[in-house]
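Apart from one protein chain that is not included, each protein chain of the complex appears where it belongs.
Letters A and B mark the chains in the order given here, with residues in each chain numbered from 1 onward.
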Amino acid sequence: MLTSKTFIKKTKTGKILKIVREHYLRDDITCGVESCRECDGPHTLEAASTSPSEMCQGEHLLCPDTNVILHQIDVIEDHRIRNVIILQTVLEEVRHRSIPIYKRLRDILCNPDKHFYSFCNEFNKHTYVEREAGESSNDRNDRAIREAVKWYNKHLQTSRQIQTLLLTNDADNRKKALDQGIQSYTIHQYVRSLKDGKDLVDRLSLSGSKVFSGDKVQYPEHLPLSAIQKGLKTGKYLQGKFMASRENYTEANVSVADQEKMIFIQGLQNLNRAVHDDIVAIEMLKEEDWTCPSSVILVHTEEKDDTDEEEEKENLEKKRRKVPKELRQPTGKVVGIIKRNWRQYCGMLQPSIIKQATRHLVVTADKRIPKIRIETRQAADLMGQRIVVAIDNWPRTSRYPQGHFVRKLGNVGDKETENEVLLLEHDIPHAGFSEAVLNCLPTLPWEITKEDMERREDFRDLDICSVDPPGCTDIDDALHCRDLPNGNLEVGVHIADVSHFIRPGTAIDKEAERRGTTVYLTDKRIDMVPELLSSNLCSLRSNVERFAFSVIWEITNDAEIVKARYAKSVIKSKAALTYAEAQMRIDDPSMTDAVTKSLRNLNRLAKILKKKRMEKGALTLASNEVRFHIDSETHDPIDVETKQIRETNSMVEEFMLLANVSTAQKTLQEFPDCSCLRRHPCPPPSNFDPLIKAAQSKGFRIDVSSGKALADSLERAVLPDDPYFNVMLRIMTTRCMAQAVYFCSGMLPPSEYIHYGLAAEIYTHFTSPIRRYSDIIVHRLLAVCIGADASYPELTDKYKTQAVCNNLNYRHKMAQYAGRASVNLHTHIFFKNRHVDNEGYVLFVRKNALQVLIPKYGLEATLYLDSKTVTFEYDEQEHTQTCGEKVFRVFDRVIVQLTIDQSNLQHLKLQTKLVEPKIEGFSVPPSTPSETSDEPPLKKKKKT
Amino acid sequence: MAEVDLSDAEKIFIKHGVQDNCREDGRGCEDYRHIELETGLLSNTTGSARVRLANTDILAGVKAELGTPSPDKPNKGRLEFFVDCSANATPVFEGRGGEELAAEIGNILTRTYDCPSCFDLEALCIIPEEQCWILYVDVLLLECGGNLFDVASIAVKAALYNTKIPKVTVSRDEGLVELEISDDPYDVQRVEVQSAPCIVTVCKIGHSHVVDASLKEEACCLARLTMGVTERRTVTGVRKEGSGSLDPASLEDMMQTGKRVGELLNKSLMDSLLEEERQGSKKKPVGFLK
């Protein structure tokens, strides 16, 4: 049977087209019920296993409408909700309205334990309904859903009495359903009726009408989408991504496409209920109302409710008057939300004053997310726990968004829980590998076969060794160097041949692609590929035969490359060294074995290579990486040290860079359109403003006209009496840089391929396939180049490659953030029982605080200057804070005392106190073993 | 187009027959042959119709597009005719072979519709001087069996009757005009064709004249009058064609005949259109599958 769909479409150019599409109606779409005798095909639905409900005694199936799925996906995901028919109408609507929820719904549909079945009612000739005159498309869809439920009821009557319940929160729809003899309930009624699901009630999202707080309107209205679109066209409004400030919850920036500078937004009224990551429409304020970030650090706390509206408004007023013209930034206000990008958030309950209250505020772990008001009866149980909540809505009359409880993670402070929070907040896939993935692994014992040897070069007798940080089990690179008869040297870089084990399109490949990278937390590693590969079969351990992908160069003694070749090989590493061990071998003149000799040669070549690179303008950047010494029993950190850089680190790095550049050239030559490369865009000069200003204060001029100029001026900016000054400048430079990103060569003009930091025309990642998916793609491309492996469709599809790159970029960023957050977490644990005075340097001067860098711990601490006893004068132009005679400038050396504020056991905070220079009434005396941190409060009047 | 070559005797036979109001196929001088009509058979057009008269087969499709009114008629929509002679009708039309005939038919259609009282173009205007509907009426000639003009005009009128333009709402926001198209497929604007003209071609044969001449009769005819006539006998355009000449008296006669026949033709066309409309969506379009 055939029908056609006709609709009118307006094209981008304003033309109006009549589109006609065919729509085939079928009679072969099965109901999916296991006991049905009429239909074959998949039997996903087992009515007998539906959770017992008080409302429907017999066997029954559920059929939710679109809004139930969209709003209650947290409940739908629960294992107690089983045997659900997802209609095509619903699936399509969900897909149009929310991609993340659609993905979650698809995952549920794939899970056999959930017994979800997707019924193509739109293609079924019995359940298809045509839109009637005067009927809106929503009404039609509702009718289609009712029609499908009706069909199910009739269809299942013949074999066995199975009821199908329509779940909808739309009263009108429910009434119409009842009129047609369909049992229909709201999801709330249904969940409450579940015999074993009382706690599920908490997870129900609020329906739109329910508002917790009073009737007082607190926010301006959001414009409807049609008005926003109109405004966007005229340029009255701008569309952008809303990015809340981490430091001040009343401030945010909006990044507007095609505009370099972000639009600043200040004040809760102007933020107007936008949440971090939302796509919003903003309107620019008049230029005289423009303002700038207040430099006040203002974060949500558990202890108290936030400042009152009125007070804040007053503050705003004051601030605006003070903002001098030259500091003003383009400022706007949010007028509407184009798309919410709400996800689930980790947080903790804020203790409520009323003991028996069911409404609670959740303070989120992410400082950019506002507190969320939820309703729960398990407050006592949840107090002191890390929980996951979701936002449902944010009415105008509510100061905070309203949401519901999703699940609990565990006790606060518990390391497992905290790691879980960290991984969730950074969207890192960390569940164990699925059965399908593990089935892709080779069976043990794994042996190299004769065929393998025939297809690979035999490098087992070469003196290859690996150099890695201590404790490294996923060794993905190894090196060798030997003399050639013609006086030149042969250098080989051997990389674990992961693409041999991970074949395209397999479950393991898809999972690795999704994860994108291995994530390193301080005490935990979340592997991209299962451990059997990462730490065993792929890892180039010593004295075992392993597959490698080798890059072999012939190099002159002046480190000029004569030629390069690539080969799949079998190697047997002679030694797995740490950086320190390798360094010792090089430095110890008594050692003359082949491996050591080869290391010395490599080291010598690396120095020349590095020099050449520096001459081209490569930057040496600094970051404050630290290592924790972890107590082997309690797994608590017992000491902390910043990473030590040895010659050997640099040696390995040089050859990895060389291998990466070589493969980038080779793959690009063969695949100009679909190579996977890595670029580091040249940052816009304005990015460097803070750096230039800071250096100027110490009398140095930083030239940012080119990478080379920047590298040279950084080299010159040295204060003899302050060795840390140069490091700080380099740290600041790093922060001015843009992110390096993966991309597909066919998507950008070659002029954009450049890697600024490394001063390379092109670059890619080839050397760490165990922990980076990008390297796997590069391996596959290179394998095709040398004829060692076959190509496959997705490999040469530039859009697909770009999509993979986009995901990798996101995963890498998140992995980096998670790594940093993990260090922070351990810092807190480390300082829990310590009071230490440390040397630090002022990195930034803010309005109410100093950001102090503590080199010893690689830590950035915030020293608040909001004392009640003394007054600090902030100079906005010079970026200084003055208290009496003491002036604090960027780069100033200070001594601070670090303690953990234990006043609130649920949420430990690192507290920074000034020790030196001494300021009467503000600084604290140097710590002694029996120190009390509380100072007597002096009664002085607060100045305004 | 099948070539018709007639001998003198055959021509005389036809002429005499016409004089006696008895034509070679048995019709009277003012009778049309059987007409088949179907509308709405092309789902991707705004309106469509196919008309078959004897061997003449014409398909008309209307497409509504948004555009700007012509500067000299700022408050009117536009009606654009385009005629294409398909090579399917005769190999002579291959390439650009049919362009002359196509242009001729197109011109006459344009002329007969260019009359404010017979077709309301103002209804097609959305915002004066800025936005209006342009109705592109495309006529496709698929087979030629004589009397092309009349059949083309019937197809056009039927296609316009079938035309359903989506409803447009205009909203103004700070000088910027926004057009919103209704997403309800039932929310449409119809085109008023009650007083639209049909073309009647009156052929002078001997001393008499006939309408809807067959191919043979066309071969005997030296002069003909092509007239646009509405239901109320208004003549919206006249053109004399053919190599022969007409004396003023017979011109007057032919005009009268044209008006009379035109009125009847328009009426019966509207009747069958209304009848088809009544059957509504129950009827599946058959098109060329019959």
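The rule is simple: a residue touches a chain if its C-beta (ideal position, glycine included) is under 8 Å from a C-beta of that chain, and two chains touch if they have at least 3 such contacts.
By our rule, contacts and distances are computed from a predicted model.
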item	value
Undepicted complex member, UniProt protein name, chosen from "Exosome complex component RRP41", "Methionine--tRNA ligase, cytoplasmic", "Inositol-1-monophosphatase" or "GPI transamidase subunit PIG-U"	"Exosome complex component RRP41"
Residue of A:Q72, A:S118, A:T250 or A:T767 touching the missing chain in the full complex	A:S118
Contacting the left-out chain in the complete assembly, out of A:W446, A:Y792 or A:Y810	A:Y792
Of B:E65, B:E178 or B:D253, the residue in touch with the unshown chain	B:E65
Among B:S48, B:T112, B:Q131 or B:T230, the residue in touch with the chain that has been omitted	B:S48
Chain A residues that touch the omitted chain in the full complex	2, 4, 11, 15, 17-26, 88, 95-97, 99, 102, 106, 109, 118, 120, 122-123, 339, 505, 790-793, 796-797
Interface with the unshown chain - residue positions in chain B	1-2, 42-45, 48, 55, 57, 59, 61-63, 65, 82, 84, 86-91, 94-95, 136, 138, 140, 142-145, 287-290
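By definition in this document, only the chains that are shown with their structure count from here on.
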item	value
Chain B residues touching chain A - in the complex, by the definition given at the top	43-46, 63-66, 166, 173-174, 176, 178-179, 181-186
Residues on chain A engaged by chain B in the complex (per definition of touch)	4, 6-8, 10, 14-16, 18-20, 131-137, 227, 230-231, 233-234, 236
